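A single protein chain has been omitted from the complex, and every remaining protein chain is retained in its original position.
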Amino acid sequence: MIHLSDVRKAFNQGKSNEFWALKGIDLSVRAGKVTVFRGPSGSGKTTLLTLVGCLARPTSGRVRLRDRDISGLPERFLTDIRRSTFGFVFQQFNLLKGISAIENVMIPAYPLGRDRKELSARAHALMESLDIGPKAHSNAEWLSGGEAQRVAIARALINDPEVVIADEPTANLDSERSQQFLGIVETLKASGKTVLMTSHDPLVCDTAVVDHVVTLRDGQLVETR
Amino acid sequence: MSVWLHKQRNLLDFTLSSLSRRRGKTLGMMAVYTAIVFVLASVMLFAHAIRQEAAVVLAKSPEVLVQRMVAGRHDLIPARHLDAIKAIRGVQSAEGRLWGYLFDPAAVANYTLMVPTNPRIEPGMVVIGDGVVRVRSADPGDLMSFRAHDGTLVQFKVDKAIGRDSALVSADLFLVSEDDFRRLFGIPAGLFTDLAISVRNPREVAKIAEKIDAALPDTRIILRDEILRTYESVFDWREGMLLVLLAGSILAFAIFSWEKASGLSAEERREIGILKAVGWETGDVIRLKMQEGLVVSLSAFLIGYLLAYLHVFHFGAGLFEPVLKGWAVLYPKYRLTPFVDELQVATLFFFTVFPYTIATVVPIWRAAIVDPDTVMR
Partner (left out) sequence: MRKSDPFLLLAAVLLALFGASFVDAAHEIGKAQASLDARAEMVERLGLTDLVLFTEARYTRHPSQADLHSAFQDHPFAMDHFPSGSLLPPPLLKRPRS
């Protein structure tokens, strides 16, 4: 579904602190599967995730989504693709403080101009399915780590994306909560979503639900299984 | 269309949410903003209304006034000048006016004494303005006495009072008969304070003024146009003292709001990153911030303007009274006719709402074009 060929990414290009985070990646992500990018911190796995998720463009190389080359598209089209195709669960969850959980969930849908009633019904349904229904009207900063993550997942799903991208989803969770998260991943997979994660948590990499593990080191692929 | 509408309303919802997150800051901002609009609008409404009032009311004041000057000072004018003036072609009528000031030690106030010719006042009687009624608590039938120029006592009986309706032109008037006026001040017959002249053809006023000036070199001439112009410049809002005094606070507010509106905190920067990461376009983010600016500035403008309107036209511009009143004892109680200049209101709108909105948008523009992947780093 997503194909990367010879993708490189540099930060601060042309300056004295130029740094190549990715040094030529060839990779295919298959639809409907769960893929984990594994590697030590600084190995480039998060950068890879941003390129796959259309959050950033590669310095060189191609990123193809289905049959479309998206590596050269201008910002506006990328936003469009990102909004309809990808849902993001960030490591720090990145919920907006001071507003309720349900509003946080609905944020990605606002610019699409959907009917408020439908939208709020859908957000409620999503939160129910993730067992955080009762927290819908709590402010985001009052939620526990696990709850905040599930709100973030609900937010990622509000626009019904094909691909869910999670950056270090278990980094801030204890084992029990991590297991719960993997349970959610399983339901996502069962409903036909493609899931992409970064993680160096063995608990994640070695679960049955994960189909592929891609190992990175120093911006290069080391192992794909 | 409905998609567009839903989108705007959704954005507005979010705008209000994000404003209410910083409730203290937003409300404080709006309060200061409203106060500024209120004061500015009050000054503008008041100044325009009073200028308009003067223009309407004084439109029928004497067309030409002739005063005598002696050694560069105003002096009483002899009645024989009337004949010289009446001889000038185009002069319709000319008559001597008697007026002056009388200090009343009982009220510590100055009255404007005048001798009306139509209708004439009976000797010993007086018609008083509303301000005089108030400072002396005088009723019709009451007696008031004053020391004349030679120390003798002159007594007046209040005939009637002039209604409060016209207080703006008559509050301190003290209308007496010609005999009483001359006795009070020791002005012999044949001398007047000044001469009022009316002209047959209004377009010839300047011409006739020139002729009078030539015929009577010891006089100075005041035209009605000059009277009207005097009141046009009084309270001219650009020259208004209040605005000058306010300029400092307006500038302070401008700096304050620029700082508040344009200073992006790290928190706000992060939020913009999040919004972009979850699929907002740069345009949506800018629209959001613009709405925030509009919500604050539009509400502040409307509330401030409405309060100012009520203040000036329905509560007698109470805040300006102390400023205008100064040491005056005889300040008139008047209600301004609400002459509103729409163009002025539009100007106020433009200069209060737009700068603020723009001040909110400019820094966002710079922040919103950052790459959305910053939130992942």
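Here are a few things to note about the model shown:
Order of writing sets the labels: A and B. Residues in every chain begin at 1.
Just so it is clear, a residue touches a chain if its C-beta (ideal position, glycine included) is under 8 Å from a C-beta of that chain, and two chains touch if they have at least 3 such contacts.
If you're wondering where the values come from, they're calculated on a predicted model, not measured in any experiment.
One chain is not depicted; across the entire complex it touches B.
Annotation: of B:Ala109, B:Val158 or B:Leu184, B:Ala109 touches the absent chain (contact as defined above). Of B:Ala171, B:Leu184 or B:Val285, it is B:Ala171 that touches the chain left out of the display. Within the set B:Leu298, B:Leu319 or B:Val362, the residue that contacts the chain not displayed is B:Leu298. Residues of subunit B in contact with the chain left out of this view: 9, 12-13, 16-17, 20, 50, 53-54, 56-62, 65, 67, 72-75, 97, 100-101, 109-110, 112, 114, 116, 118, 129, 131, 162, 165-173, 175, 193-194, 196, 220, 222-223, 225-227, 229-231, 233-236, 239-241, 295, 298-299, 302-303, 305-306, 309, 313, 323-332, 337-340, 342.
One rule holds in what follows: only the chains that are shown with their structure count from here on.
Subunit A and subunit B have centres, each the mean of its CA atoms, that are 64 Å apart.
Across the complex, subunit B meets subunit A through its residues 2-11, 13-14, 17-18, 20-22, 270-271, 274-282, 284, 371-373, 375-377. Of all residues in subunit A, those touching subunit B in their complex are 46, 49-50, 55-56, 75-76, 79, 82-83, 88, 90-91, 94, 96-99, 103, 106-116, 119, 155, 159, 167.
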